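Of the protein chains in this complex, all but one are displayed in their positions.
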Amino acid sequence: MAELEAVIGLEIHVQLATRTKMFCGCELSFGDEPNVHTCPVCLAHPGVLPVTNEQAIRYALQIAAALECEVAPRSIFHRKNYFYPDSPKAYQISQYDVPLASNGRLGDVRIHRAHLEEDAAKTIHVGDSGRIHGSSASLVDFNRGGTPLVEIVTEPDLRSAAEAASWARLLRETVRQLGVSDVNMEEGSLRVDGNISVRPAGSEELGTKTELKNMNSFRFLERGIEAELARQRELVEAGGTVAQETLHFNPSDASLTPLRSKEEAHDYRYFPEPDLVSLVPTEEMLREARESLPELPAARIERYRKQMGLAEDTAALLATDPATAAYFEQTAKEAGKGVEPRVVANWVTGELAAALRQDGGDAGAAESKVEPAALAALVAMVQEKKISNSSGKAVLATLVAEGGDPAAIVDREGLAQISDSGELESIVAAAIEANPDAAEQVRAGNRKAIGAIVGFVMKQTKGRADGGEINRLIEAQLDARAG
Amino acid sequence: MASGGGAARLDLETAPRIRRVIDREQVLHVARLARLGLTDAEVETMAGELSGILEHVDRIAALDLDDVEPTSHVVELENVLRADVPHESLPKDVALASAPDPVDGAFRVPSPQAE
Partner (left out) sequence: MLELTAVEAHEAMAAGELDAGEYAEAWSKAAAGDDLNAYLWRNEDGDGGAIAVDRPSIAPIAVKDIFCTEGVPTTAGSRILDGYRPPYTATAVQRLIEAGAPILGKTNMDEFAMGSSNENSAYGPVLNPWDRTRVPGGSSGGSAAVVGGGLAPWAIGTDTGGSIRQPAALCGIVGLKPTYGAISRYGMIAFASSLDQCGPLTRDVRDAALLLAILQGADPCDSTSVGLRQAPQLPDREDLKGLRFAVPSDLTEHVFDAGVRQVFEATLEKIEALGGELGEVSLPHAEHGISAYYVIAPAEASSNLARYDGVRYGMRAGADGDLIQMYEKTRAEGFGAEVKRRIMLGTYALSSGYYDAYYGQAQKVRTKIAADFRTAFEEFDFVVTPTSPSVAFGLGEKTADPLAMYLNDFFTVPMSLAGIPAISIPAGLSEPEGGGPRLPVGFQIAAPAFAEQGLLDASYALEQAIGFDARPQGVRGG
């Protein structure tokens, strides 16, 4: 049997950070006592009507622009009918056949559609077991009910759980940087469901998918998808078939339980919402959405790779978080023409990150005591061989601990590279003298033996000499003596 | 255009011939979707009545309207939007005043599936 390939699409619900709900003026909040942000509209009293929140439309258009979607010139709302206590009207106002946005892309993943809808209320199941099936009653809190949501549906372009989790992170950063949502998975302002199937590698057909819910962190997202893929693979390899169902991921034991019995298939009886008129984004709204876009991670990664010559993973490390990106770009700018951005990038992601870790804090580069100008100056000094690599690391450690000017630290600690070749030559000569065995072995062709002599020089110069230069001088002197 | 399945006669001397277009099982399925508990007798009556009504309604099925845009709305408005400005929400006791089973400031309902 051919290898089974994972086919994963994600459905993401993003709560918009508007001040009020989607269709009424109740204030949005998190963590307040139940039912203090309700009104006749969001409690679905008889006779009430929805009125659309303009800011939600603008935020959704920003998301559409960030995801490079096509915006429908005219879209409408539909009613999605289903009974559940968290849905006070017994229908959700959502978009159906004409979503606000479609055909987009983020990174390597295509966006199928992005549409506006309202969030459900919160039900708390009370009972002994704390589980849906064992509970005796539920309490409904309508504070969250009616929060504006953008639902983003991807094409099934993801091929592993890790890829899905890392793409979801990119999406979260993208939406966060638009400033249109808190995108907090624990608080539920970002919710990611997976549509998961497997198929023989190379096949174009899609297998039967399951829907995976309740993965309220990126770690659980990855583990949940991993677990479901394993379950499906085992099933298919044993000759079974995957049943279409919705599964609930339980992070505590990585188990998957069917969420609703599908005895009665869903029939949402969608029809156009007669209480609302159509949505026709104006040129002004579209322009505003486009112009409000900051440079987003995906575009920045692309720019770092193409224009700065950074490797993909380095670019991703620097570009995803806007503060880190700004720090890197400022440092590269300060370092000037003589230093390639690639070198600066390696310092930020390599030496600086290591030094910060060493320091024990969890501050990123941008929050550290190392000013971009200081790092730039340091990198330049190393590059110009004014100080050695190892002196550079020592200076960096000092900068991380107390900040300041690297040139001053170099002076203070006497770390300037020994540039007087006469001085270094005599130290090398002394080192050969002091290590006759090693010198003999090198002459006999064992190049590895040179390490002992180099180590001696390093010790003598306290690291102020360039390793390459030391090697060159030792070899030159040994050759001269032999000749 | 042709008037499809015939005119809506108001002459009700001859009651419409009842063709069973909707059966008992369908009635039960629809009642489940609508969360309507129906007695056996109601299911029977409903099947007959709905069939009669649907037979009348089915006259429009014969109309050739393939190229016609549906009208879900006669209002020619678009972009009726509200500024994102909070209004005052209901005092909590008012919000819960009509609740059949208010508990701890919330609306209590039976659990989705009894044991």
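Labels for the chains are A and B, by order of writing; each one numbers its residues from 1.
In this text, a contact is a pair of C-beta atoms (placed from the backbone, for glycine too) under 8 Å apart; a residue touches a chain by one contact, two chains touch by 3 or more.
As the structure is a prediction and not an experimental result, all values here were calculated from the model.
Only one residue from A:81, A:189, A:232 or A:388 touches the chain missing from this view: A:81. Where chain A meets the missing chain, the touching residues are 40, 43-52, 79, 81, 83, 85, 88-91, 138, 140, 267, 269-271, 274-277. As for the chain not pictured, it touches chain B at residues 1, 3-4, 7-12, 15-16, 22, 26-27, 29-31, 33-38, 42, 46, 49-50, 52-54, 56-61, 63, 65, 68-75, 77, 80, 82, 90, 94-95, 97-101, 107, 109-114.
One rule holds in what follows: only the chains that are shown with their structure count from here on.
One finds 46 Å separating the Cα centroids of chain A and chain B. Only residues 18-20, 24-27, 33-40, 43, 51-57, 74, 76, 83, 85, 123-125, 127, 132-142, 264, 267, 269, 271-272, 274, 276-280, 282 of chain A touch chain B when the two sit together in their complex. Residue ranges on chain B touching chain A, taken from their complex, read 32-33, 35, 72-73, 75, 77-87, 89-90, 92, 95-96, 103-113, 115.
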